[in-house]
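One structure coming up, written as structure tokens, with questions to follow.
For this depiction, one protein chain was excluded, whereas all remaining protein chains were kept in their positions.
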Amino acid sequence: MSADDVSLKRRQALQDGPVQRLERMMEIRRVEESVLELFNDGYVRGSTHLAIGQEAVAVGLAAAARPTDMVACTYRGHGTALALGLPPEAVIGEICGRQVGCTDGLGGSMHLVEPDVGLLPTFAIVGAGIPVATGAALTAWVRGTDDAAVAVFGDGTANIGAFHESLNMAATMKLPVVFLCENNLYGEYSRIDRTTPVADIADRAAAYAMPGVVVDGQDVDAVTAAIGEALARARAGEGPTLVEAKTYRYSGHSRTDAGAYRPDGELDQWKQRDPIELGTARLLESGIATQEDVAALEASVAERVQAAVDIVLASPHPDETEILRHVLAPANR
Amino acid sequence: MSADDVSLKRRQALQDGPVQRLERMMEIRRVEESVLELFNDGYVRGSTHLAIGQEAVAVGLAAAARPTDMVACTYRGHGTALALGLPPEAVIGEICGRQVGCTDGLGGSMHLVEPDVGLLPTFAIVGAGIPVATGAALTAWVRGTDDAAVAVFGDGTANIGAFHESLNMAATMKLPVVFLCENNLYGEYSRIDRTTPVADIADRAAAYAMPGVVVDGQDVDAVTAAIGEALARARAGEGPTLVEAKTYRYSGHSRTDAGAYRPDGELDQWKQRDPIELGTARLLESGIATQEDVAALEASVAERVQAAVDIVLASPHPDETEILRHVLAPANR
Amino acid sequence: MTTTRLRVRQAVLQALHDELESDPDVVLIGEDIAAAGGVFKATEGLVDTFGPKRVIDTPISEMGFLGAAVGAAATGLKPVVEMMFIEFIGVALDQLTTQAARFRYLSRGRVTVPLVVRGSAGAGLGFGAQHSQMLDHWFRGNAGLKVCVVSNAQNAYGLLRSAIRDPDPVVVLEPRVLYGERQELVVGEEGIVPLGKARTVREGGDVTVVTAGAMVPVVEQAAALMSDTSVEIVDLQTLVPWDTDTVVASTASTGRLVVVEEGPWTGGWSNDVAAHVSSELFGRLRAPVARVTCPDAPIPHSGPLEARYLPSPEYVAEQTTRLITTGRAPLPWWAEEEKVQ
Partner (left out) sequence: MTTTRLRVRQAVLQALHDELESDPDVVLIGEDIAAAGGVFKATEGLVDTFGPKRVIDTPISEMGFLGAAVGAAATGLKPVVEMMFIEFIGVALDQLTTQAARFRYLSRGRVTVPLVVRGSAGAGLGFGAQHSQMLDHWFRGNAGLKVCVVSNAQNAYGLLRSAIRDPDPVVVLEPRVLYGERQELVVGEEGIVPLGKARTVREGGDVTVVTAGAMVPVVEQAAALMSDTSVEIVDLQTLVPWDTDTVVASTASTGRLVVVEEGPWTGGWSNDVAAHVSSELFGRLRAPVARVTCPDAPIPHSGPLEARYLPSPEYVAEQTTRLITTGRAPLPWWAEEEKVQ
């Protein structure tokens, strides 16, 4: 089974039901925690941007989209990559610059990829993925397929030019694309109200005569439904939708940031609506799972992620000759 | 009297009353017509973008703003430059690449300037002036003066990233700037409805929690009032306004364009609301001027513009050594 | 072999037509390229033949549509973007250099970007300081990107077809001043000009002049002026990767090299050529490598000044002759002027 088969299987598993979606959220959380540990242990160079707290957006997106729907995601992409299907070792391996990583360790934390489940190379430049997702939608429009594309970006990114240009162009051409804003209230160290004079990013959709939807980003089912609807509109030729998922990142912006700029109590308040706890509660309430099932899930996830970490640490760094490969097509070097 | 004194005087003349404003509109029209003739006679190299039909926006802006309010204007700037105060020979001379031009002939049609009446170097890159005007407003904000700034741009430019970024930033910081969109229905050869999914550019103001105003761009008094109000808000620290002036350019986009893409009758319809005719009718109705006064005005304008053309054609091209001047500050070369 | 007589702009149009016809994945994207046929008429009529899903008009949103082209290329299309004036990419450069040119690397060959950006470029028509630059230096130091420059109808046709077929992003600069130039050229497969190969325009034994773009006809005229000198002219055609072999071989045979570039003295590709050849043929040259370029100044609008700004045939001939007669690299005209001051 090749790496991409694994990813596809993992992606399809999300269709099996709410348990699988909860499990994936747990896995994302556990991977992010491992990355933090690996970082503290000196295994991670450069920057890493964790998405702990935002798991429901990632999994909701992956549950709603097809593997053939192309996703342009950001540097805060570990969770989205795992949700879309990448196995933990491909993500952690990449973050640690090892051969087992999804770009052989040449990209690092900000550059994950797996086209077979729709993950375009993730973008380390703010906003750069939004026009690119629009372009993936253009391909579907030109070819007349019913694929769609999704641009994932943050609240702070709604202030960059590429956002505006892409939403306008997609709306004008009625391209099959969903603009998914993960509004976690902060762009780096700036709270949204210091950079953005509107409360809801979704309100900006009106400037493009496009529907704008706000969804509870902590509720995986709500996210799945909202993105699902937007994708259905896209596939039906009705054009793009701006979906704003209200969410929160528990950690700081990146590895070096403790998040001290946040008002007291804000983090705790958000933790009370933790996506994994909410998801767990819903499964328990509805009787789909028992406490024991959940504990077993947690244990198996922890085990799987630990196994991935072991694989990663046993994986060598890529060979030096890799620097010169894949700069241009082979015949073109 | 130095060149800039002339410009300032010409600017102040607009405060004298409606006759002067009508006269300036006539002058703009006559200059643009001369430019067309000069172009056809082979005196103009490169590109020229005429603003015949849009005179009321230019003069309304100049009447409402102070000479210390900095204006960032576009390549379609002959009219605005004349309205702000530049004498015809400085504009025509520049378009013809002569020494008498406002940048000694080194800039050309797209690059007019006169800081003493608030005209920053005009912008040949779409949207580039919008952040620059915002920056001029930043200077007033930092220094605590009550100057303001104005960004002039077209409808097509409302789709470029710099528009979005600047409006957002100005709104967030409550900067004293007016965003003046000259909506002449076309961006080059594309009608607005082919590129922009909203009917009124002013509606986009809501995306920045900023007031958006639509004004009749053919009515110089209405334009003066709308921009005046927006400037007053700006000076009062209440932040930016997006003012959309609905107008029309009679000619094509640039010298080579006949405007064949326009629907039949559209031009004629707009000509029925010609800003100069409207202005003339209003003066006649109100008894401020007689038919004879108007005819005399027209004659004196024609004479003055012809004199300017003569000055220009008698002016040499700049000296070759000018190429190397003003690249860097003298001590810095 | 089919030949036909076309202007440079028509050769571009023909190349686009032929690629649109032979490959359903090719699409054109840009401002006013469909209904209006392009500001320079290089896409005229194509939307009628291929429809609005192959020839796509966009809003004025360079970042948006260049980025969309990157995304379309990454998902299977072969977009050709028209950058009306190459300066406009200054509001969108990130998408080409930092995104498009990185996807192959950052996906280990799994997501590729067969994208072409065509831009009109260069001076000579009085468009002034913001619409007259070559700007190839923005693209050159950027691995993953190829850059070529058109100098006639044949390579306007042939390089563009190669660029569209290339699996990686390619920038094609079209000197605006040449659009009207007419030539008998070969079209069809035989008319395709490979990337990375220089063209020897004219053979000679006294000096090699390497150039590109709109300077090619200027150098040809210069050579005609130097009746006593046998000038070999090499048109690079592709700036990245440039054809070191042809240039070095030619210079080795003539012993002298002049590099004529439309672009400022500082930072241009003529430095790369001069550096490489000086090192490669160290001790084997009869004179230092000379560079003939524009001065480090914005491009003036006024006619006589723009003419002075650009290397003229007379200036190229004079500099070349001075190199040969003195065995030393002549000062450029602006340095002479400064010395006088």
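Each chain gets a letter, A, B and C, in the order it is written, and its residues are counted from 1.
Simple rule for what comes next: a contact is a pair of C-beta atoms (placed from the backbone, for glycine too) under 8 Å apart; a residue touches a chain by one contact, two chains touch by 3 or more.
Keep in mind that what you see is a predicted model, and the values were worked out from it rather than measured.
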{"item": "Visible contact partners (per top-of-document touch definition) of the missing chain", "value": "A, B, C"}
{"item": "Sole residue of C:P79, C:G144 or C:P217 that reaches the chain not shown, by the stated touch rule", "value": "C:G144"}
{"item": "Hidden partner chain, touching residue among B:A72, B:I92 or B:A205", "value": "B:A72"}
{"item": "Residue of C:E31, C:E87, C:E220 or C:D235 touching the missing chain in the full complex", "value": "C:E87"}
{"item": "Among B:E23, B:E165, B:E188 or B:D274, the residue in touch with the chain that has been omitted", "value": "B:E165"}
{"item": "Subunit A residues that touch the omitted chain in the full complex", "value": "45-47, 97-98, 105-111, 123-128, 156-157, 159-162, 187-190, 194-196, 261, 317-318, 320-324, 327"}
{"item": "Where the unshown chain meets subunit C, residue by residue", "value": "63, 87, 90-94, 97-98, 101-102, 105-106, 129-130, 137-138, 140-144, 240-241, 263-264, 266-272, 274-275, 278-280, 282, 285, 287-291, 295-298, 328-329"}
{"item": "For subunit B, residues in touch with the removed chain", "value": "70, 72, 103-104, 106-107, 111, 113, 115, 120-121, 123, 125, 128, 130-139, 141-143, 149, 161-162, 165-166, 168-169, 172-173, 325-329, 332"}
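Here is the rule we go by: only the chains that are shown with their structure count from here on.
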{"item": "Chain separated most widely from subunit C, comparing mean CA positions", "value": "A"}
{"item": "Central chain of the complex, centres being mean CA coordinates", "value": "C"}
{"item": "Centre distance in Å when subunit B and subunit C are each reduced to the mean of their C-alpha atoms", "value": "36"}
{"item": "Whole-Å gap separating subunit A and subunit C, where each centre is the average of the chain's CA atoms", "value": "40"}
{"item": "Subunit A-subunit B separation of Cα centroids, rounded to whole Å", "value": "46"}
{"item": "Multi-partner residues of subunit C (at least 2 other chains)", "value": "58-59, 61-64, 91"}
{"item": "Of all residues in subunit A, the ones touching two or more other chains", "value": "161-162, 165, 168-169, 172"}
